[in-house]
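All protein chains but one are shown in place.
Here the chain labels run A, B, C, D and E in written order, and each chain numbers its own residues starting at 1.
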Amino acid sequence: MSNSTPTHFSFFPEMLAGETADVYFLRTREVLTREGIDPIVTMEFFPGRAGVLCGIREACEFLKLALGEVELTIEAMDEGARIEPKQVALRLAGRYLAFGIYETALLGMLSQSTGWATAARLCVEAAGPIPVYSFGARHVHPRVAPILDYAAIVGGCVSGSTPAGSRLAGRDPAGTMPHTLILIIGDTVAAAEAFDRSMPPEVPRTVLVDTFHDEAEESVRVAAALGAHLHSVRLDTPAERGGVTVDLVREVRARLDLAFGRESGSRGVGIFVSGGLTPERLRQFRDSGVEIAGFGVGSAIAGAPPIDFTADIKAIGGHPVAKRGRIPGITPNPSLHPVVW
Amino acid sequence: MSNSTPTHFSFFPEMLAGETADVYFLRTREVLTREGIDPIVTMEFFPGRAGVLCGIREACEFLKLALGEVELTIEAMDEGARIEPKQVALRLAGRYLAFGIYETALLGMLSQSTGWATAARLCVEAAGPIPVYSFGARHVHPRVAPILDYAAIVGGCVSGSTPAGSRLAGRDPAGTMPHTLILIIGDTVAAAEAFDRSMPPEVPRTVLVDTFHDEAEESVRVAAALGAHLHSVRLDTPAERGGVTVDLVREVRARLDLAFGRESGSRGVGIFVSGGLTPERLRQFRDSGVEIAGFGVGSAIAGAPPIDFTADIKAIGGHPVAKRGRIPGITPNPSLHPVVW
Amino acid sequence: MSNSTPTHFSFFPEMLAGETADVYFLRTREVLTREGIDPIVTMEFFPGRAGVLCGIREACEFLKLALGEVELTIEAMDEGARIEPKQVALRLAGRYLAFGIYETALLGMLSQSTGWATAARLCVEAAGPIPVYSFGARHVHPRVAPILDYAAIVGGCVSGSTPAGSRLAGRDPAGTMPHTLILIIGDTVAAAEAFDRSMPPEVPRTVLVDTFHDEAEESVRVAAALGAHLHSVRLDTPAERGGVTVDLVREVRARLDLAFGRESGSRGVGIFVSGGLTPERLRQFRDSGVEIAGFGVGSAIAGAPPIDFTADIKAIGGHPVAKRGRIPGITPNPSLHPVVW
Amino acid sequence: MSNSTPTHFSFFPEMLAGETADVYFLRTREVLTREGIDPIVTMEFFPGRAGVLCGIREACEFLKLALGEVELTIEAMDEGARIEPKQVALRLAGRYLAFGIYETALLGMLSQSTGWATAARLCVEAAGPIPVYSFGARHVHPRVAPILDYAAIVGGCVSGSTPAGSRLAGRDPAGTMPHTLILIIGDTVAAAEAFDRSMPPEVPRTVLVDTFHDEAEESVRVAAALGAHLHSVRLDTPAERGGVTVDLVREVRARLDLAFGRESGSRGVGIFVSGGLTPERLRQFRDSGVEIAGFGVGSAIAGAPPIDFTADIKAIGGHPVAKRGRIPGITPNPSLHPVVW
Amino acid sequence: MSNSTPTHFSFFPEMLAGETADVYFLRTREVLTREGIDPIVTMEFFPGRAGVLCGIREACEFLKLALGEVELTIEAMDEGARIEPKQVALRLAGRYLAFGIYETALLGMLSQSTGWATAARLCVEAAGPIPVYSFGARHVHPRVAPILDYAAIVGGCVSGSTPAGSRLAGRDPAGTMPHTLILIIGDTVAAAEAFDRSMPPEVPRTVLVDTFHDEAEESVRVAAALGAHLHSVRLDTPAERGGVTVDLVREVRARLDLAFGRESGSRGVGIFVSGGLTPERLRQFRDSGVEIAGFGVGSAIAGAPPIDFTADIKAIGGHPVAKRGRIPGITPNPSLHPVVW
Partner (left out) sequence: MSNSTPTHFSFFPEMLAGETADVYFLRTREVLTREGIDPIVTMEFFPGRAGVLCGIREACEFLKLALGEVELTIEAMDEGARIEPKQVALRLAGRYLAFGIYETALLGMLSQSTGWATAARLCVEAAGPIPVYSFGARHVHPRVAPILDYAAIVGGCVSGSTPAGSRLAGRDPAGTMPHTLILIIGDTVAAAEAFDRSMPPEVPRTVLVDTFHDEAEESVRVAAALGAHLHSVRLDTPAERGGVTVDLVREVRARLDLAFGRESGSRGVGIFVSGGLTPERLRQFRDSGVEIAGFGVGSAIAGAPPIDFTADIKAIGGHPVAKRGRIPGITPNPSLHPVVW
């Protein structure tokens, strides 16, 4: 995976206009404005569960764009840091009316991105040294597919499947070939050859081998046809056929070795695994010792629930306050550092 | 809740450009284009689990915008319909290159919206005749907060908290008053009076009563101060103080009755409940028989996992096909009907 | 399955000589003989768990052979009857020394056969109208493989895989073709054709289709090659490839229909299922409604534990007795009837 | 237990004639013969679960008898060895038609004997230094009762209850006295005295003490009557009276000590325990520290399910092959060694 | 069981002096006295769990004795009534200082007696038509043993084992004979005969038969010795010997029938069961249909936890009040009725 300069987050007009805010923040703005009240407040954002913090970079870019020249003191933990329940991830201090309507948006960015990054981290830890790719774009709304891929990379994935998302993190998108291509061309080998003809050299030739025939059989056919051009085969066996298992990977490797010789040929062909992978299954593959070139993970990351964040006003005009149930005043956290722009 | 004309979905340029697609669809487009292959294919979209179908309206608006004059036959089930596992929700037939790169986006719209609508339906069923509002915008990325509110309304919620989302469904956004307003003004009654002064008459005066003092005590104070202007009080007691319980609602009602008389005064004051509500807790409230004006539900809807959809090519050039593990040919579904534009 | 006259059970010399008895019965014979004691006793045999009684026919044939002209009163329940815990299945009355050393053998016949017949019944009930075959000979010692098949047929199986066992019940043995034949011939279609050439017409042409290629693919190839000669295909997919599932059967049927037309050709080809079938899995297949020609069940019958029987002396010289913990005297059971020879 | 020379296994004509084989192996022989195909194949036998390997000795004796002068290369692991899942226990190489019809018989010998030996090992390990006897002949068909006792001894039992089985392993059969003897003689002490009179000196006087009276009471009576002739008492209390427990053994020992003095008399009387013993109960007895002379185990060994074995052709004419789902070619196993005859 | 006039409860001086009260009530009396405050208050007593109300009679006798001429309005539910969680069992209205220090004592009477009566009811319901006796005095402190027996009778027991307790409920105490008597006399039959000689005719001759010999054996011996004098035998087999089971009762009955004839003799001998009985075991005996003369239940009643009661002030000087968390004012309960003395 090549690394390039990460791109900036883009923000849609309705977010900046407060149209995605809880409406009661808009009403609060109206009330306070009419009452002429606008104190300096300190607001803290913290999660309810532990995880891998993500969304801080986007939140800061968002505040910068939304507030422009307005003065606001920002302290934040690092993107990708480990965060504990109730640990303060972000602390804002400034005139309330300057940023009050963005509370919903900031919470949402942090909650969902942290949920995804945390789930990705669990997968990456389970996979050990084998690289993990975020293949979950299809499970989330396309508006947030790039956010998902970015968060998955913050959580430890090598890359994601969407161009927009991978580039947010300065990575190239990753992908192989869909069943669609093979079905339309009508034969796995023919599809592989067409792919090989069309793609620029930097795209790895990873051929999906479960569309028409037995995986082991197709792997040998494809390896024979593409020769040294072949980077790897991808196993994505559907649940209806037992899914991808350790035994299947082991057999495909054995039949490739049998066909091409372990040393001269087959070793050069990687086996890429996808389809319903969870941390438990990733750990099984890893613990089995079978040689795997990479994992494509979808639902286990994309379907992770948000890690809910809460925002509390902890000081007004310099005096400690809190609603009932919370501790008044600033919560100490040495991991916070000033954010400048 | 007033009903107005629903607004249209908006689509961001990167979605239309395929930047949120799995990159292998972009590569497939490139391969097929170079090979000169572009058959008429029939593609079916179906979910893996049962639920309340949502996202169909957005998907059709998206295709209309993206394809323009290109010919495509669309059959779809109704937005909001009950859908079974593997039941076909959407069937497209046309030249593959016209719509192939949008597979990821269409799957994502259906998966996430159906997940949310289904979770909302569970809450609405649990709540019985008591209205449920979607208050989960803060748990999801602001890009999709409007999609969440729309899906929650399709699932049966009366309205959502975001202006953008509620209006997609032709509803007014719903909200009360945040702890922030009360903390900044410094007293619940003073905040309630300021709110009453500032808001237009159509906004219900629902006052949050757990910020500074005991909920029952504040409810009586607020009811005394606002009199007939008061629509309801909102209980949002944090988990640190035991959360909102049936007993608490019952006691607040009893103390209001004691203070103002059951018939003349207190009956007119509703009690609105929010905070960590789940279908189980909604059912407890409902079964208890306590009188409740409405529920605000957040995580139980917003944190619902997507209901994953899959897209399969089932015919090419009129001939039944399928990858291994699937049944070749069109899957019968009498609930599908043609979509025209 | 044709029905012929059942053959008789054969008994090995060591059984008749008491060499398979618990040695303490041999010693008891020695003690009583030397003491000159040989009363008329009544002995009852009953199971500890409910089940389908089996072994009675063999027990009676054994006693007839072993005792010859010696007088013994036998009462027994019917082979294949439903039996309850502690219900008396067999009652013997006669001089103790005439039959005492056979207690172990009689208990063993009843315990193991009843265990197998009961397990078979569970499978047959789960399979509903679809015929079940006993394919478990490989899991038990060859000495008892015929007993297993006989008991399975008593429990409701149509037939078993061993000639000796099936004929005990007056049935023809059932079998298809092993992986061995296909591996040695080297191709499924070639093996099917050789089988077709060699077998007499009454042997159904059931071809195993999971040896080399994808099951659906091979089914179509075999059906094309054998045409009307083909009776059915057998799916025996190993656990390493997900086992046989409802989805797989459904897909094979669909692809056969697609290839040959539902009416004209494919309907005539049955699908036979084997491999790790349990009552739970049999019920899934049956409940799914997929069309299945038969099930081959192995471990679920052959691996069933014995249903232990106990023999109690309940009367001596006409007087009720029993050891501590048991009720003295004859246990009433209207299902018993005299056995004559 | 004295050790003598083990006897040979006997094989019934129907086993040698293939009458206990799965009929499809007989048909395969017919097809291949008619087609004139008979390659040299390598076949491997391996279990699905871990255990104590048993049946190898019988399998080799069987092949020797069945094949006579025909050439066959046999490699096998040791009888009684610990075996892992999928580890090769037996490898045959030779002309297929020479041994193909015996696959069912060989699998059955290995599966059932290994199941029994493994269960016996669990009991022996649980019992620690206290000897375990196989008393399960009554739970299995008399045809295999000797096989059961032999396998139990391979698994670690000191001996079995059947003459035929114990002698296969070169042991004397073990037994005490049945309830029958006592019931017929009518008194425990009288039965013990008759037994003592009749039995040769090498048979230990182990008297069953739960038939008529309380176990502790009878033990004292029997010990008084037989004096130094008494080897041990056997407790076999039925489930209806609470079964044998640690407390009961402890009390019988205490009452014997009280009656005869711990040093001078009672220590010489052993306590033998039987009745529903499982590894868990054996471990309780052992962990309790009560002094026990031996355990008689029935169902826990005899009712153990087979450990299923599978036979795979892994090479034909020297070339690696395998059906789908298995790794082609010889599976390495340094524990195999050639078997010569 | 004969019924006589119930005796009155006795109250120890330290209870009347407030020495068993929570000391803070004594301090409250001191504070209010010094401050000159003594309003008329209404106090309600209610349980946290459902049950069979007991302790009301004692509470009222206690208040009568403690308050003498002081005016107090008492409303109460009936002793033995079914009571629901939070249902008011007792309501007091009067000058607080008159009864305030007795809150602890009243709560304790109600909590513990209701706990015991409720547990007794569960046993009685499980036993169906078979009478249940409270034999739990040995499990509780002798100060409360009579209270236990009284509560058990309120819950449905026929009688208890203590004279003091049974007479509180107007019943004669019930008992058979302890192991002690038999051990000291040295023989069950001799003890039975001595008992028969000494006891007045109205005491039933129920003989314990598990002390020295097998229960069935002793039952027959005792029945032979006492003849028509024998009322019943008691089985109390200890856990070390398997406890009393349905099978044991059935066997004892069968052996009595065998010895004396079902019609002429044995039918007249009852079987009384005790030892570790729980509602579950009582139900097993009852469902088995074996004939049982009575059950003696100890721990299952005596070890039942209290059903905690709470006392709340709900009105002061006629005005509804309540602490936070409770509903102010009188709680309606039509089952309450005035108590007069």
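One rule holds in what follows: contacts are C-beta pairs under 8 Å (C-beta built on N, C-alpha and C of every residue); 3 or more make two chains touch, one makes a residue touch a chain.
Quantities reported herein were computed from a predicted structural model and do not represent experimental measurements.
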Of the chains on display, those the missing one touches are A, B, D, E
Where the complex has a chain not shown, which of E:Phe212, E:Phe260 or E:Phe285 is the residue touching it?
E:Phe212
Can you tell me which of E:Gly94, E:Pro146 or E:Gly294 touches the chain that was removed from the display?
E:Pro146
Please give every residue of chain A in contact with the chain that is not shown.
320, 324-329
In the full complex, which residues of chain B touch the absent chain?
212-214, 217, 237, 240-243, 245, 247-248, 251
Touching residues of chain D against the unshown chain: what are they?
214, 216, 247, 250-251, 254-255, 258
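Here is the rule we go by: only the chains that are shown with their structure count from here on.
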Call it same or different for chain D and chain E: same when shared residue numbers make up over half of all numbers used at their interface.
same
Using C-alpha centres only, name the chain that sits farthest from chain D.
B
Could you pull out the chain whose C-alpha mean position is farthest off from that of chain A?
E
Chain A and chain E have mean C-alpha positions lying a whole-number Å distance apart equal to 66
Any idea how many Å lie between the Cα centroids of chain A and chain C?
56
For chain E, what residues touch not just one other chain but two or more?
214, 247, 251
Which of line, ring, star, complete and other names the graph you get from chains that touch?
other
Contacting chain pairs, sorted by label, are A-B, A-C, A-D, B-C, B-E, C-D, C-E, D-E
